[in-house]
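Have a look at this one.
Shown here: the complex without one of its protein chains, the others still in place.
The chains carry the letters A and B, assigned in the order they are written, with residues numbered from 1 in each.
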Amino acid sequence: MSRPLVEVSSISRSYSMRSGMFGRSAAIHAVHGVSLTIPRGETLGLVGESGSGKSTTGRIVLGLEPPDHGEVRFDDKPMATPGTTAWRAQRAHMQMIFQDPLGALDRRLPVAAQIREPLDIHGLGTPLEREERVRELLRAVELTPAHGARYPGALSGGQRQRIVLARALATKPDFLVCDEPVSALDVSIQAQVVNLLADLQAQLALTLLFISHDLRVVRQISNVVAVMYLGRIVEIGCADDLFARPEHPYTQALVSASPAPGRRSAGRIVLAGDPPNPAARPQGCAFHPRCPRTITRCASEVPALSNVGGNRQVACHLVTGPQVETRDAA
Amino acid sequence: MAPLISIKDLSVAFHGVPVLRGVDLALHKGEALGLVGESGSGKSVTWLAALGLLPRNARVSGSVRLDSREILGAPAAELDRIRGGRVAMIFQDPASALNPVLTIRKQLCESLALHRDISGGAVKAEARRLLDLVGIPDATRRLEAYPHEFSGGQVQRIMIAMALAGNPDLLIADEPTTALDATIQAQILELLSTIRREMGMAMVLISHDLGVVAENCDRVAVMYAGRIVEEAPANQLFADPVHPYAQGLIGALPPLDGPRRRLTAIPGTVPDPASMPDGCAFAPRCALAEAPCGIVAPSLAPIAEDRAVACIRAEASRRALLGIAAE
Partner (left out) sequence: MGRYFAIRIGRAALTIVLVVTFAFVVLRLSGDPALMILGPEAPPEVLAAFRKAWGLDDPIWFQYLDYFGAIAKGELGRSMRDGRPAIELVLERIPATLALTLPAFAFKVALGIPAGIYAALHRGSGIDRAVMMTAVAGFTVPSFVLALLLVLVFAVQLGWLPSGGQDSWRHAILPIVTLSLGGAAVLARFTRSAMLEVLGQPYIRTASAKGVPWRKVVTSHALPNAAIPTVTILGFMVGTLIAGAVVVESVFSWPGVGRLLVVAVANRDLAVVQCILLLVAMTMVTSNLIVDFLYGFLDPRLRAKGAHA
């Protein structure tokens, strides 16, 4: 087996924020000791609620901001220092798409010109070849040259996200970070874009980091899924298996909270308490104040992410070793 | 039994562009109706129009009867008594749904003063009781706080408390959990269903999320381009959708368990209201469309008890779903 394309080892990132009357600054641990590996051609899904640190993780992995601790390796090389030539060369191999395609596009420029822009920046091909590449990219995202001549305002939300995707693919990247790429789209359009992304991934052997709060979409596209809560990974495992048999009480609650047609709300785990606040991270296991199964130890000791068998890792004092007894308690 | 509220042939146009094109809906006492559809399908406009909450440039026609009494075009004073009284409404965006410069007490007591025959200390006591009811702890102190001091989920709880102030018979919840995180969404939906059970209140749950509607409603109406295309009991709709659009919506939803399959995306996009196709608005995106679909828009017709669909290819569509070859 070849080495994974992306290797993230225990990255942490904290910000300082002033709070209170006298402006004392407090450190907010946005991301804490996160490790991930993404094999070539595979997709890692990152799920969590707002404040879980999933977007910050994506930005660090892409080198948009440096980690305070830890390291990101891309293609077996450490991330280059931002701004250097080496960094720019590396960046051509990795791209990002966001939730809001209108914000990512320039409203005053035809979209074809925007797809072409990265080719001009990285000096790829002759002008004629660039034109041809733009047409090819438009075809790849199932749009026509006529769409390319339009301005972002004259396209629908789904079409705009296709344009953003085409632009991201212009430099033939190996790695794509997608941060909530379909969250703003209607269900039927969302399905179009998810299918397109899956097709392109297969054709181009893309490696994806797919960040979303939507468990269904994440499962659809991911091989492995990591669940984050207040800056830490609490559970990671194969997508189908993780959602079918979640081990961490938080994952169980998330899966249970995801509404499904044909199921009534009876038996749902409803968590008490407020949503997690990164500025007031609880001691011990950050999830313990909302956890329905908390024990004394949870309030003082941070559980480490440990292997429980079957490619599954869980950070919970109640889930230890590869036995299955705790599952029934849920 | 006469329905609590019945809407007949409700149409809305903005500057001559129709956005709602003849909607019929009825809701009985205590019933929970789900309204699903994509953005622009008219699900919110239906209820804003019914309650006279659309801006003046909206042209509204049709009929809306509350307990057999026509309320469309009723005098402002009568509508003000209905709104927040018999029919309450909560909205999507908790961050901007409350007035930022007024305390929670002012906004909650305003509703109570308008719709309840109480005054003075009783108003404040009732406000405290409502906050307790919706699960805002430390109500006495929190009444003096401003909206920005609450989280999104808490603001939605306060909105629900305000809606309950008038002891409504009907609550219109317009995408009440769309802006909230999954675990908070679950809290709010559970709160709504508990309150509904205890107060015997009817509810219209407007959502783009099929799962949310399926789990929380008795009956579901699917809207597309300003019309209702299918109406059915919730369990039947999701097990056996008839309208090709309803089938498409359900097929487009990635499953959370079982084997993974390629999503059946609906091709194309929602038509622009300013240039609506002739005939059935879904025909240009429909795999089963035939020539007659482009001529006359099908009306919502019953196909079974409790079920209605607006599609002339309903039979073919049902067969396609069940995997029976056509002829």
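What we mean here is this: a residue touches a chain if its C-beta (ideal position, glycine included) is under 8 Å from a C-beta of that chain, and two chains touch if they have at least 3 such contacts.
Computed from a predicted model, the values in this text were never measured in an experiment.
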{"item": "Residue among B:M162, B:L210, B:V229 or B:C293 touching the omitted chain", "value": "B:M162"}
{"item": "Option from B:S41, B:S111 or B:S317 whose C-beta touches the chain left out", "value": "B:S111"}
{"item": "Candidates B:S68, B:S96 or B:T194 - the one touching the absent chain", "value": "B:S96"}
{"item": "Residue in contact with the excluded chain [from B:R81, B:K124, B:R260 or B:R319]", "value": "B:R81"}
{"item": "Positions on chain B where the hidden chain makes contact", "value": "51, 53, 57, 76-77, 79-85, 88-89, 91, 93, 96-102, 110-111, 114-115, 146, 148-149, 159, 162, 165-166"}
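Here, only the chains that are shown with their structure count from here on.
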{"item": "Footprint of chain A on chain B - complex, ascending", "value": "38-39, 151-154, 181-187, 189-190, 193, 208-212, 214-216, 235, 238-239, 248-257, 260, 262-267, 269-270"}
{"item": "Interfacial residue positions of chain A with respect to chain B in the complex", "value": "49-50, 156, 158-159, 186-192, 194-195, 198, 213, 215-217, 219-220, 240, 243-244, 253-265, 268-272, 274-275, 290"}
